[in-house]
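First comes the structure, then the notes that go with it.
Here the complex is missing a single protein chain, while all its other protein chains stay put.
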Amino acid sequence: MSSSPLRQRPALLRISMVALLMLWSLAPMLWQLYTSLRTPESLLAGLAGLGGGWTLANYSAVLQADPPFGVYLLNSTVVGALSTLLTLALAIPCAYALSRRSDLLKLVIGGGLLAAAVFPYVLLFLALLQVARQLGLANNLLALCLPYAGLSLPLAVLLLQAAFADLPVELEENALLEGFSLGQRLRWILLPLIGPAVVSTGLLVFLFSWNEFPIALTWLSRSELLTLAPAMARIAGSSVFTVPHGAFAAATVLGGVPLLALLLIFQRQIVAGLTQGAIKG
Amino acid sequence: MSLLLMAPALLLLLAVFLWPMLDYAWLSLQAQTVFTGLKPVPVGLANWERLLGDGRFWQDAAQTLRFAVVSVGLELLLGLAIALLLHQSWRGRGLVRSLSLLPWALPTTVMALGWRWILNDPNGPINGVMQSLGLPSLPFLASTQLAWLAVVLADTWKTTPFVALLLLAGLQMIPTDLYEAFALEGGRPWQGLRRITLPLLRPYVLIALIFRLAQALGVFDLVAVLTGGGPASSTETLALYAYLNAMRFLDFGYSATVMLGMFVLLLASALLLVLAQQRWRGARP
Partner (left out) sequence: MINTIASGAGPTGDLRLEALNRRIAGRQILAGIDLAVAPGECLALLGPSGCGKTTILRLIAGLERPDGGRILLAGRDITALSPGRRQVAMVFQSYALYPHLSVERNLLLGMELRGVPRQRRQQEADRVLSMLQLESFRSRRPSELSGGQRQRVALARALLRRPQVFLLDEPMSNLDAQLREELRPQLRAILCGGEAPVVYVTHDQKEAMGIADRIAVLQNGRLQQCGTPQELYASPANLVVASFIGRPQINLLDRGDGSLLGIRPEHLQAVEEGGVAVRVLSREWHGASQQLTVASPHGDLRWITSGAEPINDQLRLGWQLQHEHRFDLDTGLRC
């Protein structure tokens, strides 16, 4: 900001560091974008044929495939949204009750939640798959919400519990004196006040459910039911050597854009949720 | 009342986390394969005996550990550098922060597919650059020496933003007057990093370490899509091995045993980490 010679060198250093960071973070996605807009021949020609060879054919191929790519996006959105709602519906009462206790049970539950939040959930897929088969939930898109909510609950409860605990207790006590029922207190006083925490928790749950792979992979086999993650894997698994790179790239771009939008719109809430999770958890 | 409010969430949690472990404990004592007609048949500790002598399991365990240690180490170093950069105040910092979070937000399978093309031999951009520099192109995904490094690269790319964000939150908790007092005492900025920043950042480093190590030891999505565990199982991880046992070899009893074995190894490493942390804490008054 200042033009003194002493300050210029750090600024220059910083600009180059920031540029490097952006290159590192975005270059892979930009390369996908570039690839998705090129014809197969021009890709094999290397950097020489930059003049021509631009095309939207990759996108139309992906969007008109069977099933069209949009179906995966829609499936992921539906599962993500429903899982988020289910998680919040279960986590909010639990977090509220937990925040109002101060006994051994709270310590036990809190410790269990912490352990579960760190647990590599991929270990659970086989047993969950067996349960799904027994209950006839395989190939049922909406049933995915159950394991997703279960897996998201530890972090969600911890985050919301911390938010409830941060509220001044007199606010609820006053509502109690005014004769509000538990539902009224939550609806009119507590939830509006922890709104930001609810939003950031919901976003984290949505991102998890949108991206989840092993359970979706094993529960879903009908291609029109696939969510984005297993669909990508299926595309990748189709062949390693005769790959239609352009179409793949178009798929990654289409799969990435919704998240980029989400990230840019809700960046503050997502960052808050992530860091709160670390600090409070 | 309070229990009633917690009950639905706790029941689902038990169903999703505790039930599978109990199920595996039972399943690991059964043979349930194509040879048994996919019906469970009690076999005692046969699966466990097989596990102890299973070279592929132990090789995968070593590979998983190597991957986790190297990539989490890289992520911590890079993440700290990025956090320090983002901690300074400059115009456009917010936008850079959210853009640099993009790799973390993308589905692993989406970016794994992307990396396969980027690392492609010979048509990917990295090999394109190598060729234009007159270097031989490298078979990143086809070489047993290079493939695990490719997995490390892709994982580091994806999860460094998460680590950076945690450490950034830690940096923001350090009161600036500490640095001012340090400067008044004649300390140089880089000394401040060592004497103030790093010690006060330790809890956050620890959180990032625990979270990331647990996730890295359970890595599945990335390997499944990027390399499929190949070439020649050189990038296969325990989670992938368990998955293959169940879904490809249809050996459910043994798959459950592998998962339990993996769980035991996880617990052991968690214990080691706790002990190491206590030693570390004890070493400094």
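Lettered A and B in written order, each chain numbered from 1.
In this section, a contact is a pair of C-beta atoms (placed from the backbone, for glycine too) under 8 Å apart; a residue touches a chain by one contact, two chains touch by 3 or more.
Everything numeric in this text was worked out from a predicted model, so none of it was measured.
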Which displayed chains the hidden chain touches across the whole complex: A
Hidden partner chain, touching residue among A:A165, A:L193 or A:L260: A:L193
For chain A, the residues touching the chain missing from this view: 168, 170-171, 173-174, 176-181, 184, 188-189, 192-193
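By our rule, only the chains that are shown with their structure count from here on.
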Averaged-CA centre spacing for the pair chain B and chain A, given as whole angstrom: 17
Chain A - residues contacting chain B, complex: 14, 17-18, 21-22, 24-26, 28-29, 31-32, 35, 43-44, 46-47, 90-91, 93-94, 96-98, 100-101, 109, 112-113, 116, 118-131, 146-147, 149-151, 153-154, 157, 182, 207, 210-211, 213-214, 218, 228-230, 232-233, 235-237, 243, 245, 248-249, 251-252, 255-256, 259-260, 262-264, 267, 270-271, 274-275, 278-279, 281
Chain A partner contacts - residues on chain B that touch it in the complex: 1-3, 5-6, 8-10, 12-13, 15-17, 19-21, 23-24, 27, 82, 85, 88, 90, 94, 96-103, 105-118, 120, 123, 125, 128, 131-132, 157, 161-162, 165-166, 168-169, 173, 204, 207-208, 210-211, 214-215, 217-218, 220-221, 224-225, 228, 239, 242-243, 246-247, 252, 255-256, 259, 262-263, 266
